[in-house]
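Apart from one protein chain that is not included, each protein chain of the complex appears where it belongs.
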Amino acid sequence: MSATLVLLISFFVLCLIRVPIAVSLGLSSLFALSLIDFTMYAVIQKMFTSVSSSALMAIPGFIFAGIIMSRGGISFALIEALKSWIGHFRGGLALVTISACMIFAAISGSSPATAAAIGAIMIPAMVEAGYSKRYSMGLVAAAGTLGILIPPSIPLIIYGVVSEQSIGDLFTAGILPGIFLGALLMISAIINARINKYDTLPKESMQERIRKSRKAIWGFILPILILGGIYTGIMTPTEASFVAVLYSVIVSVFVYKEMKFPIFRGIVKESINISAMIFLIIASANIFGMFLTTEQIPQSITQWIESSSTNVWVFLIAINLLFFVLGMFLDAVSIILITLPILLPLLAIFDINLLHFAIIMTINMELGMITPPVGLNLFVVSGITRESVGNVVKGVLPFYAVLILGLIAVIAFPALSLGLVK
Amino acid sequence: NKKSSEPSATSSNEVQEITIKLAHEVSENTSQHVGSLAVKDYIEKESGGKIKVQIYPNGQLFGDKDVYQQLVANNVQITQIDMAKLVGEDTRFNIPSMPFLFNGDDEAVKFWDSEKGLEILKSLDKDGIYGIAMWPNGQKHLTNDKRPIKTPEDLKGLKFRTQGGQVLEQVFSTLGAGSTSIPFTELYTALQQGTVDGQTNTFVNIESKKFDEIQKYLTVSGETRVDLGLFVNKKFMDSLNEPTRKIVEEGLKAGTDSARQAAKTMNVESRQKLEERGNIEIYELTTQEIDAFREAWAPIYDEFSSIIGEEYIEAAKQTNE
């Protein structure tokens, strides 16, 4: 236990004296690991292997594609066209952003990839249309988490394998709650737009709309290309991210003619920088998690909850709190792998449907992605906007309430998750 | 802070108080986990609780990518590794991937228990790892969602996923099929969306990973195998005194017996489950059909027998007699 205290205290102190979060995570883990029986050189090996995952490589791919689109004229044309169609509605662009995240979530199994793909285009668009930057960032970070709820979903696949549930059924169970959470976010966006009375743009003529849409046609084709490419089985999401890169380069160079070599060079450098920032955090968070797992901390807490829960509601509240705390530091897949096997017997005793519980767990994992100190969606958004994580967190707070509301509704109404499952 | 896995010298006839970490990357409904539990039960019971065995399943601590170096570093003391992942350490670990080399589990076990088999398992001694025994997962069978596979020609033009490695790549390319390596987290979606047409795996893996939900045809081909090596850190083992070492060794034996038994029954059970669920059309190859495949794959033996070592291939073949 003392080593765990060293871990947590040194982590917070390091963060507060402005050591980068990635280094704080890594350094505090090194301190803690040196207090237990651990051969230290293997730490760097763990960092290396946690970065070497082709599934994670969709993140740099979509970041790269997103920056090319925003600097190469594609985003500009796309935003102009979108504004001409819905700019005169209050909250219109926010709704577009949420829909875009939902559509993207339907092809990608990862939340940070979703936030990266949509954020690089839509945040600048929203800011230009008069939304506050903080709100725009929070919206993308929150709506991006739908990536793991709306199928396909990497965490749900892992859940299915560990719990012996049909992955197809789990995917089906995620559909309604995914749409439901998306709808809640949309309602909150409409209310927010009403309250803040965001400027609306003058309504544009049909002629003007068609002209702008024609110009933006190349941008509209991209999502079709990616969606189609993945759904028809031409490529995996990771590969799709790089095909999007190729497509964006071609369109920027030959159609919009805005891509010059120095600009491209800057884009590459920025993509590497943001990816490196995110992956150093992933690598360090993995050592942090490795320490906790070795010391059996999450396992012990889960067992304790299991042994002290007397009724189903106490259990559900305790388990949601546990997921919240673990979600602060660990990634979704680790949390499932560590806690689910221990929870399965109790879920049977309390007669909680495993598909229903999967959705509860996944929404908790979504919250984890926007909960500091380690929230990948926060970092992705902070990376593409160059805003501090603190500002992103402030932007996310209202959406936190929305997602928790959704979580409570999903817990209370199992029909939401089980309705479509036959 | 006493290093638990490097016990200090105690009186040499007393069982040492230690904690052993055992990590594996598969879920708890597998023969590997059954075997791991048997190791734990035996050792904890026989040592009167002095030795603790902590199991980390599901790759929650270390998985296929890092467990090797973590075992070398003694951050985990016991693990099982898929031999297909070890071909980069020693090409002889390609043996389970050689088509139709063994008739079944018993023959494979017989080979790996023989002098030649143990020689290969012990080849990792140089890195500080003891190879103890082979734990079978079983024969692999082809699944795909394009057409029932009955002849080698049926594979032509299909795209398969493999765990990687040159022999497995050749198994497909020889028959005009393509192969690509896709990580497990992306495999279910890749099969569902058709990025690859099929894969090959044991009944247990096909059933527990739900591939019958997204694949139409299963051919009971048993063309290649998944076999694991049970490995233990050498420094740890050598640090044990006589009575402690004996308990650990016996525990590993108990685990091996139980894992081997479980692999057999679980593959039978999984096949039954697949049949009951009825999502996937199961076709069992006849002896003649298997012979056609055997002939089609003969070139693989021409190419890889010398790389692996003729004497090992011969010794493996002899187990079938």
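Order of writing sets the chain letters: A and B. Residues in each chain are counted from 1.
Heads up, the rule we're going with is that a contact is a pair of C-beta atoms (placed from the backbone, for glycine too) under 8 Å apart; a residue touches a chain by one contact, two chains touch by 3 or more.
In this text, contacts and distances are computed from a predicted model.
Matching "TRAP transporter small permease", "Glycine--tRNA ligase alpha subunit", "Protein-arginine kinase" or "Fumarate reductase iron-sulfur subunit" against the UniProt entry of the left-out chain gives the name "TRAP transporter small permease". Among the residues B:His24, B:Lys159 or B:Lys234, only B:Lys159 touches the chain that is left out of the figure.
Residue in contact with the omitted chain (choice from A:Met235, A:Leu316, A:Ile404 or A:Leu418): A:Met235. Per the touch definition above, the residue from A:Ser153, A:Thr339, A:Ser382 or A:Ser417 contacting the chain not shown is A:Ser382.
Counting over the whole complex, chain B has residues 69, 72, 84-85, 87-89, 126-127, 157, 159, 162-166, 169, 178-182, 195 touching the chain that is not drawn. Against the chain not shown here, chain A presents residues 14-23, 26-27, 30, 40-45, 47-48, 51-54, 57, 60-61, 64, 234-235, 238-239, 242-243, 245-246, 265, 268-269, 271-277, 279-281, 373, 379, 382-383, 388-390.
Note that in this section only the chains that are shown with their structure count from here on.
Of all residues in chain A, those touching chain B in their complex are 35-39, 41-42, 45-46, 49-50, 52-55, 109, 152, 154, 157-158, 160-162, 164, 166-168, 230-238, 290, 293-294, 296, 333-334, 337-338, 341. Chain B makes touch with chain A in their complex at residues 1-6, 21, 27-29, 54, 56-61, 65-66, 69-70, 73-75, 182-183, 185-186, 188-190, 192-195, 208-210, 213-214.
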